[in-house]
Each structure stands twice: as C-alpha cells, then as structure tokens.
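Below: one structure, written as structure tokens.
In this view, the complex is presented without one of its protein chains, the others remaining in place.
Letters are used for the chains, namely A, B, C, D and E, taken in the order the chains are written, and counting of residues starts over at 1 for each.
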Amino acid sequence: MKVKPKLRLGLPKGSLQEATIEKMAKAGFNISVSSRSYVPYIDDEEIEVRLIRAQEISRYVELGYLDCGITGHDWIVENNSKVHEVGEFIFSKATRQPSRWVVAVPENSPIRTIHDLAGKRIATEVVSLTKRYLRKHKVKAEVEFSWGATEVKAHELVDAIVEITETGSSLKANNLRIVDTVLVSTPRLIANHKSWKDQWKRRKIENLALLLRGAIEAEAKVVLKMNIAEKNLGTLLKSLPALRQPTISSLSQPGWVAVETVIDEHIVRELIPQLKAAGAEGIIEFALNKVVY
Amino acid sequence: MKVKPKLRLGLPKGSLQEATIEKMAKAGFNISVSSRSYVPYIDDEEIEVRLIRAQEISRYVELGYLDCGITGHDWIVENNSKVHEVGEFIFSKATRQPSRWVVAVPENSPIRTIHDLAGKRIATEVVSLTKRYLRKHKVKAEVEFSWGATEVKAHELVDAIVEITETGSSLKANNLRIVDTVLVSTPRLIANHKSWKDQWKRRKIENLALLLRGAIEAEAKVVLKMNIAEKNLGTLLKSLPALRQPTISSLSQPGWVAVETVIDEHIVRELIPQLKAAGAEGIIEFALNKVVY
Amino acid sequence: MKVKPKLRLGLPKGSLQEATIEKMAKAGFNISVSSRSYVPYIDDEEIEVRLIRAQEISRYVELGYLDCGITGHDWIVENNSKVHEVGEFIFSKATRQPSRWVVAVPENSPIRTIHDLAGKRIATEVVSLTKRYLRKHKVKAEVEFSWGATEVKAHELVDAIVEITETGSSLKANNLRIVDTVLVSTPRLIANHKSWKDQWKRRKIENLALLLRGAIEAEAKVVLKMNIAEKNLGTLLKSLPALRQPTISSLSQPGWVAVETVIDEHIVRELIPQLKAAGAEGIIEFALNKVVY
Amino acid sequence: MKVKPKLRLGLPKGSLQEATIEKMAKAGFNISVSSRSYVPYIDDEEIEVRLIRAQEISRYVELGYLDCGITGHDWIVENNSKVHEVGEFIFSKATRQPSRWVVAVPENSPIRTIHDLAGKRIATEVVSLTKRYLRKHKVKAEVEFSWGATEVKAHELVDAIVEITETGSSLKANNLRIVDTVLVSTPRLIANHKSWKDQWKRRKIENLALLLRGAIEAEAKVVLKMNIAEKNLGTLLKSLPALRQPTISSLSQPGWVAVETVIDEHIVRELIPQLKAAGAEGIIEFALNKVVY
Amino acid sequence: MKVKPKLRLGLPKGSLQEATIEKMAKAGFNISVSSRSYVPYIDDEEIEVRLIRAQEISRYVELGYLDCGITGHDWIVENNSKVHEVGEFIFSKATRQPSRWVVAVPENSPIRTIHDLAGKRIATEVVSLTKRYLRKHKVKAEVEFSWGATEVKAHELVDAIVEITETGSSLKANNLRIVDTVLVSTPRLIANHKSWKDQWKRRKIENLALLLRGAIEAEAKVVLKMNIAEKNLGTLLKSLPALRQPTISSLSQPGWVAVETVIDEHIVRELIPQLKAAGAEGIIEFALNKVVY
Partner (left out) sequence: MKVKPKLRLGLPKGSLQEATIEKMAKAGFNISVSSRSYVPYIDDEEIEVRLIRAQEISRYVELGYLDCGITGHDWIVENNSKVHEVGEFIFSKATRQPSRWVVAVPENSPIRTIHDLAGKRIATEVVSLTKRYLRKHKVKAEVEFSWGATEVKAHELVDAIVEITETGSSLKANNLRIVDTVLVSTPRLIANHKSWKDQWKRRKIENLALLLRGAIEAEAKVVLKMNIAEKNLGTLLKSLPALRQPTISSLSQPGWVAVETVIDEHIVRELIPQLKAAGAEGIIEFALNKVVY
C-alpha cells in the first residue's frame, strides 16, 4: 500500500492563532484545536497542521520538520532562515498597515536620531535584527534580549527599545516617541526549499497560497453595485478611476445599466458621496469571501 | 503651517458603545478603544472621537465641546438641548422597534390610566421628561430621580416608574404593566449649530450621516435574487408589490430572466413561500454592508 | 373575540441552543432568551417557543404539548416517538459530517468487532438504541445508563461505550478506537401528528421548514462569480460539471460573459485553481443568507 | 517487588466537584485536575482519585471498581446500591440544611397532598426513588425521566415534579409550591463491602473519614475566646449552656480568666450580645481548619 | 395569629454589593442573591433584605420604606436625609483610608486653590454636596451633574471635577491633581427615626451593628502570640505600647510566659522585627473573624 503524501503546515500559536485559523477557514480549510491533543484537526486529509510560535516557524521550515508555514517577515530575518518565500499577506483589516519594528524612547528623551543611540542600552525581542540595523548605521550600542513588556522598560531600565507597532497608539499611550523604523514586516507563507521542489507539495502549497490570498484580500475589498443612466456612464467611469474594470450589464429598463465592481473597502467612504453626485442610484455594497483576479 | 481641521464626534460610552463602534465600522470608520487612553483611535485623521455617556452628549454638543454626536432623542429632550438634528437611525435589528419610555406599574396596581397617577410618587431616570409629560396631562405627582434598577422599585418603593423598553419583555418578567407611553425615542446624529454652519464640518457630517444610514439600513435589508420565466414575470411583479423596482437582467437561457431586489429582511419569511408559488427558481438571499438609494 | 392560533415550537436547550437560535435568526425568526423568564421572546406572534432538552423534545411533540420541534434523529429513535418527520437538516458547517453514535473501546482492547461485545458491559446515554442494536446483531451484553463523561469510563469502568462523535477526534484524544457505527443522526424538524393535520399549523410548519432549510443549506454554499471569454465558456462548463446550471449574463465588453453559480463551499478550494486554469478572471466568492431551489 | 496497595476513591464530577476538592484539601489531601488527563493528581501516593458523576459513584463502588467514594444518600437509594456507609457529612455551610427531594407543583395547582397525584404525570431525575415513594403511599401516577431543567416543566409539560432543593428559594422563584418531601439527603462516604474488610484499606478509609469530617465540621464552627472576671464565670457558664466544656485558663491579671470554646458558628450572632451583657471582654472569634473531638 | 415582626434592611446594590454581602456573612448573616428574584435570601427570618443603589438608601430609610440600611456618609449628606446614624464602619482593608470627594483638575491647570474655581464649570455626581461646599467658601461656580466617567471630563469638557478617591492613584493615572477635599466619607449603618424608637427593631439593629463592627474591625486586626522569658516581659511591654492589654499566661516551662494580644494588622510589619529584638520567640500571627471589646 502506498502511503498518501502529506503536507506539514506550521501555523502561529498564540496571539495570531485565532486570526490565522479564521483566515484558513475563509480560504476553505477548517481547523479545530483540542485542548487534549497537540495535533489540530483539519478537514483536508492531505495536510497536517502544527501550531508553533511565530518566532520559531521559519527555523523548523528551514530544517525540514515543516514543509511550509505562515510567519512574519520579521522572524524570518531575525532567525536568518533560508527558506522559499511563497507569498505575502496583510492580515490586519482594521489598520491596513503592516507591522513595524521601531526604535522608541520616552517622549522627553534626548535621543532624537539613530546616532544618538551610540553607547546606549536597548531592550528588544529581536536582538539579531536590532544588531544588524545598528551595524548598518555604524552605531555601537548594547542590545539586550527582552522577555516581554518591553514598553515599560523604556522609562527606567534601558535607554531605548525596539518594539513592534501598527498604529503607534500603544507606544503613544505609554508616552513613547518613535525615533526610527528598523523593519517593516508582513505575514508570509514560506516553504522548505526541498519541499518546494517536490511537485505534489509545490502544487499543494501554491493552491493554499492562492486561496489564502483570495480570502485575505477579500477582507479588504467589497463589491459595489449601482444603477445608472447609460448617458451618465461615461462621465462616471472617467471621473472615478477607482472603478476600474467594472462589470456592466444592461437592465430591462431602457437606457439604464447596472455597474458592478470590486473595490478597496477603505475608499468606499470617499466614493459613495461622489457616486451619488454622479447620478448613481440604488448603490449597494456587500462583502466578499474571496477574490481571485 | 495651516492646522488641519478636525471634526469632534461624541459617541455613547457604556451599554451602546460596542454597537455604535460596530456600526461606525460598517460605515467605513474603524475605531479602537484602549484601556490606557481616553482618546479612541479612528482611522480618519479628520475626525476625533470622544466616548461620553449617552445622557450627556447633547449637552456637550450644544456647548460646542463636540461638533456632533450620536445620542438618543430621549436625552436631547430630557436635557432640552438646542442642537441641529442631522438624521435619525434605528439601531436594534432584532426588534425593529424604537425604544419607548413608558409609565409602568405592578400588574395588580389600581393605577389604570395616567390620571390615576395624581398624588403618587414616580421614580425615573428622566425626571424633566416625566414632569413635562405630567404637566401636559395636567396630572400632579411627585417625580424622583432613580439611579438605576428602577424596575424593582415599582413593587415597593414608589407607586409607578417611567422606564425604557423595547419589546416590553423585561417589564413583563418583572410583573409590571405598561400604563402609557411617555416618549418614543430613536438614535440621532446631532450637530452643534455653529459647526453646522462651517462648510467643511457640515460636508463631513453629512457624509458621515449618509454612510452611517447606509450601513444601518443595510442591516435590516437583504438582496433577493431569483430566476423566473419571462412569461411569469408580470404576474410576479403585480402580485408582489414588495418587489418594487427590481433589477431585471436577461439570461442566456432563452425565455428566462434574473430578478434582483433589495428588500426588508423581515418580510422575507413571508415572501419566499409566495415567490416559489409564483414560479421563481433558484432564490438566493444575501446580506448587505450598505445600501444608499 | 377569536383567539389567534399559535404554533408551539420546541427548540433544544443546552449545548445546541445557541446554534439553533442563530439558525432560526438566519431563517428570519429572532429569538431572545431572558434569564428571568422560561418563555423566550420570538418576533412572530403566531409562534410560541419552548426550550427543552434535545433528549425530550420528541416525547413532548408526541404527547401534543408541542406542535413541532427540532431535535436529533437519535433521540426520536431512542424515545421511540411516534411523530411526523417534516425535514432533515445538517447543522455542523465545520465538519459537514452527521453525528454518529459509535461503539468505542480503548485502543489496546481485544474487542475488534461487534461480536466481541458478547458478555461485556457497555455504558451509554442511549440505552434503548444500544439494546436494539445488540438485539439486531444477536449479541448479548449488559447496557448501563451513563449520566455523562462516558469516554473516560471506557478505560476502567466498562468494557465499551456507545458515544456520539462527528470527526472522531475527541475519541482519538481519549485513546479510544471505533468498533462499529450504531446510528447516524441528523437534526430533524418533527411535528405532532394531530398538529400536522391542522391546515393552519401545517402551512406554518412547512414555511418554517422551507426557510430553515434555506438558511442552513446556505451555510454550506457560496456564490461564485467570474468573467470569461465567450469562446472559453463551453470548455469551462463541460470540464467542470460542478458548475451545473449557472446564470450566464452578457457583459458590455464584447465577447465576454459573466458566469454566476451557487456551489458547495467545500469544493471551492479544488475549483478555483481549475477555473483560473480554464481562463476565468475576476473570480469572486460571497456568502449567502438563504438558498431556496 | 511488592506492589504498594492503593485506595481508589471516587469523587463527584461536575457541580459538586470544586466544593469536594476544596473539602479534601482542608482535610489535608491536595488534588489537582488537568484538562489533559482523566486521572487527577493527589499528593498521597496511596490514593488514586477518579472523578465520576455523583449519580453513578455508588454503582461503581458496589461493583468494586472503586474502593470508596463520596456521593449523596439520594443516589445510593436511587441506584439501590449495596455499599457500606462509612460516614455522613453536611457540605453546605451557607444554608446548614440538607438537600431534600420534594414534590412540587405550580402555586395555583389544585394538587394539595400526595393523594392528589393519583393519575397524574410526574417528571423527575430520580425515577426509582419517586416510584418507591408513590408505592409506599399507595398512589398510582406516571413517572417520567427528566434530563434536567425540571422546574420549568411543572408549568406546562407535566402535573408535578420531584426536584431537589435546599432553601426552596429556586422553587419559589419559579412560582412552585412544595407538596411533600420525598427524601432528605446528605453527602456520604461509602465503601465497597470487600474493600471494607481489607484491613489496610479500611484503616485508610477511616482516617480519610476522620479528617474529612474534621474539616467539614470545622466550617460550621468557630472558636470564641474572651476574658472574664472569675466571679462572673459561674453565672456566665450557667446561663449559657452553649458554652459547654470551655477551656478555662488563668491570666496573670489576678481575678481574671480566659475562656475559650468551640461553638457552632450560626449561634454566634445570638451569643455575642449575651456574652457582653454577662461581663465578657475582649471577645474574639476565629475560624478553624479542623475540629476532632 | 400574630405576624412576626421583620426588619427591612437596605444594602448597596452594585459595586459595593459583593463586599457588603461578604461582610454580612462574616457578621453571621448569610445572604444569597438570585437572578430570578429581586428579594435576596437571608438566613434570618426576622430580616428582609433589599438591594438598592447606595445613592438612594438614605432616601428610602428616611421615608420609612426601609427600617435601616448601609450607605456612605456622602450620600446621606448629598440627599440631606433625616435619619438616625447607628454606627460607622471602615470597609476598605487594603488602603485603610476613608473615601474622599475631592476637587481635581488637570496637572497643568492654573487652578491651585478653591478660590480659583470662581466662574468655572465643575462636573460631579454629588451636585448638592458640591454646591454647599462652594457656598461655604463663598465661591461662585457652575456645577453640573455627571452621569459617570467624570475623570475624563476634567481634561476637556469642564474646568474641574469633584470625584471620589481613596488612594488618589486613579486620579494620578488620569494626570489629575487634587486641589481640595470636599468631604471625607465612610460607610454608615443608618436607621429610620421611627424604627429606632421601636424597641424590638432597635435591639435588632444594635445587635446587627455590634456584629458587623466586630466583623469589620476584625479584618484590620490580627492576633499576635509569642513566648518570652518572664524576666524580659517588663521591658517588652514598656518599650512596645502597641501591645496594650495583652493576655499573659504562664507556660509549663518555668520562667517563660505566653503573651497574646489583638493588634492592628498594619503595624505588625514594624512590630515583629522589634519583638524579635526584645527576646520574643515563636511569634505567630493569625486572623480573626470578629473582635468585640
């Protein structure tokens, strides 16, 4: 009997776990985690899921214990892992901003630029990344590993921190000021180099990437649909380049057409007032599960 | 450097907070509240959000500390606030009923009409509103401010209460009987009179109102879509006035058309059986994010 | 004054309660449960809801205390209830598998087939069902009622258990092996025989079944929509029988059509890569509230 | 190598679990339950703990799967289990009342005495117990098994229920009236007859009973300590029989003694005002871990 | 049949509810609150408990709907209630500080003294109290009722607030500075004047006060017990006035005595090092349930 091939997929355990499982479900892969077993259930017999800290996934993909995994660009760089990067995703819908590792100091600190860090002590969870950044800028400073709660340390225990942020509001709430950006990071699907050369695994990984991207992009997009008099259509399309490549279908009501387009959700709030002004009627917006161009 | 204008928007803190933030997100404005800061984050640099008790929003809009705010009609009346009312919304999807402040008494109370309240003691959170109501009906009664848990008082501590209700089921569970309605209230978007005269602020507020109404109305509406033989179309439309202004598009299958319409969600359960009877096929219903006529 | 007729509907209290109420809401019936009252609120004046354990609903439907109810096939059989079965639903979206009552034993147990159960002790919540199953297979064994936590008993207190499972993962986590399936069960809408003969009640129940099935089936389905060059359409449709009965509409762009179809969500992950390969563009997927054929 | 003997002890899983584990800890046996294992940890290598529903413990003690267990008198009777009863405890400190299974009916029911139950339908979790009770009183009625939420059924689904209560306040809140008491029940430590004959096991069980009773009785008792002039001592002791067998020690202050006694906590609120009146000074009360006479 | 007299006792609903019920239990009165009933259970048939907002208790005691109640001094003053004050308690063990209503302003506010409040706007939950305070100091300012979240208002909406605090740490965390103290408040047991003249009720209230004070004072006290050589006793007692009125008992070991005393818990951390230095041995500290002098 021939053994069925299996794809071993590493997903981030912990703070990103729930969001990742939700994204996988939107992509069409249902996963459930039991408190009694370290092997999560997935409704695809060709995949085996392992939950591993985001910090470690790239290491185990590199070593071949996992065929592929989802993790942040930051940890791939921090671990200096040799892996194949299959694709990049943006997970956070609310902010639409990638994560950034930044140098931060108390608001009233004399440190203003990266060069003021010379001779200082910096606490961070990404020690290698920070050292590389300092080397690149030819700044000599002491970097120490922080086990967490790094923001609090900036006020007393160290001179500066390198910490992750999206909107900066947590730093602001801690009265910290951003001095510089060390690394911009987004989630990535990565593959072990050997697995990527295996035809079956590669096709499986590519399909996973296609569906996952389709699901994630769909979160930031919506369908807009409206009716408009045919005579106003040209003006509408010309003045609104955001409406690129709409699907236009004729309506039974003579002289009117239906316009439908997939669009970034975050420009809708600017667009709808303009559409109304341009003569659009019966504008409706609805959500998408997936979008694949 | 010219300072960018900002719109200061008051949203209700407390029991309505989560629902309001969810509505704002549907309208396209993402807000996140941090336990470390009293200023919520909003992904629109032209707006500043403040979370304030619903009871007080109209007062601070009137005074000009806020340009606009969302609050209930009840508290605008209770505070007797001079503000511009931009729009009215209905938030509760489940009940589709506005809130009502009602006079309630124990089920076995001798009080049957408003006139039986003469000489009695009434507890309520809306003292001004209740006094005005009694004056209007020329009833003299004592009105005392209730700090909460008003329903329980009706049984022992006072003769009647004026309390808010939607479906009346909480009053019923407390064995209370409704005597009369004092005020029907819905959420409103209100603006400070001076801010309303500022062109930039007014346009910003109007767009907010447009998008918020579009999001809120969409919650009570759905899209129905079905295929029908062209010959049955006339009968369908005539017999079902609810299907007013459908979008009709021809199908590649000769003699058949697709009918699509936006409709109140709560009549769907009556409509679908009728549609099937009229020859509709492949009926599908889906949800909307926004609907703007 | 004529009393309005009412339909008394039993819904399962406990672990299935939340899911059932959510399904009812999708079907168009909003229910809210108060901790102060044993009668839930429903926004349909013609229905009265009672929350009753799934195990007992069929008994009270049979006795006529309820006109109809939603419960599992397993408990109808266990109680040997004489009721009219109106329809069958599948509730679990995640697994798409019906519940099964199975005989399970520890992984290292010598029991391999049902016949090895002869002379053994079996613990289960479904004593009648298990006894009937043993009789059918002419196996004599002792069956004892289990008040719960049955899985743990299999290791020490009894020789085998008859327990419910969907994916089998809870059994596996308890190191139990499935020996045989006793009964496959799905949720059913059942009616009292007399109520079913009452014309008003029957129509009310049938509509409820239609809407509930429409809502439940919609959970496992999605709409796929894509654009394709007309010349590729034939190949697409031929090679992909899953796309049966699509709605095809012409686009304003000459030579291109829009294809739209309702499809099982769980095949989408196989289908989308194939669609892309066949020339489809702008593939979007969105969710449904209801689907009624 | 000789195998160390082990005592297998069944403790009630579910609603009584936490309270029982707390009592065991007070008796000196620390138990911790892991979600990953069905075998709880106990810091006594001579004991193995199993968590089993209170309803089933007596059955598995009788069969010898457990050497001993803690369960209610009610379930021993319901299961008609042949076990050795080692001791009786009272767990509920708040009410100081044993549990009672009572016949309850709606407040306005015509059923007033047990004889009015003739020909009626009764729902209960203790079917055998209820049937035995009816037989004893020569009343013929139908008894059906209730899977729970029995109180709600009394209003519509059945004529009466047999339900457990301590203070009766839950029944009162459900507008139910108690007709008669079927059985008064307290927690018991029971042993398998054969285990009880094993000398090692018996001594182990007896010590467990001693310590557990010491811990449980201590919850309902306190130490009162006070100073009093020697001349007032006689009057104090005579007038207050509750202070039986106090420990009296002389103080260095001439003419004064210290009186110390262990006393039921629930009479302290009556006693302290009397003690003050009798001349006691510096009265202090403190809690006990264990009390063994 | 003579009706048994009952004492109606009002306890604060809401944030102080749990602490008050715990104190009552320590005093010997067990109360349990059901979500199904507005009348809590108490294990004393002579008392009826009502849970009412702390703000309103004094009002309903004055009116006679309650015989007595526990509430803060602040609300008695705010409501200007004519009631008999039976006793004063200190509830907060952690801080050992009474609550204070203080005038607070942003740290960088120009307001430094009460006189700087002239012409300003002040938000507070205690409007009467604040107005009285301003009148006393002959300061004219506008006072407006705050429905809550008052601290946040101080930064933008008003010039100052009058807010409650214990340690001031919440104000500090909000970057507010205390300008002056308006009122120091502690919990009180109050009685209706007429009830206080009723002999049975008065005795019942006095006993309740005695036990409650005994329980509350016990929380802030401990028993210290130690052995010491008789020859060192004099020095010990002289140098440590905190050890006033210890109970000294002779030990069987010649030349040694046991010293036992009830002492404020918060001085123990200073005392124990001194006791060791003075020759005390075997020092033990234990907690008290009640202490009545």
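Just so we're on the same page, a residue touches a chain if its C-beta (ideal position, glycine included) is under 8 Å from a C-beta of that chain, and two chains touch if they have at least 3 such contacts.
These numbers were taken from a predicted model, which means no experiment stands behind them.
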item: Touching residue (missing chain; options B:Ser15, B:Ser35 or B:Asn108); value: B:Ser35
item: Touching the absent chain when the full complex is considered, from E:Asn80, E:Thr113 or E:Thr167; value: E:Thr167
item: Touching the absent chain when the full complex is considered, from D:Asp43, D:Glu88 or D:Glu142; value: D:Asp43
item: Among E:Ile90, E:Ile178 or E:Ile283, residue touching the chain not depicted; value: E:Ile283
item: Interface residues of chain A (partner: the chain not displayed); value: 13-14, 38, 50-53, 55-56, 59-60, 65, 144, 146-149, 152, 155-157, 174
item: Missing-partner contacts on chain D, residue numbers; value: 27-30, 32, 34, 36-37, 41, 43-44, 207, 210-211, 214, 218, 223, 245, 247-250, 257, 262, 286-293
item: Hidden partner chain, residues of chain E it touches; value: 94-96, 167, 169-170, 172-174, 222, 227, 249-253, 258, 265-266, 268-269, 272-273, 276, 281-287
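Basically, only the chains that are shown with their structure count from here on.
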item: Contact-richer chain pair (by C-beta pairs counted) among A-B and C-D; value: A-B
item: Centroid spacing, where centroids are CA-atom means, of chain A and chain B in whole angstrom; value: 35
item: Separation of chain C from chain D, taking each centre as the mean of its C-alpha atoms, in whole Å; value: 43
item: Sequence positions of chain D contacting 2 or more other chains; value: 174
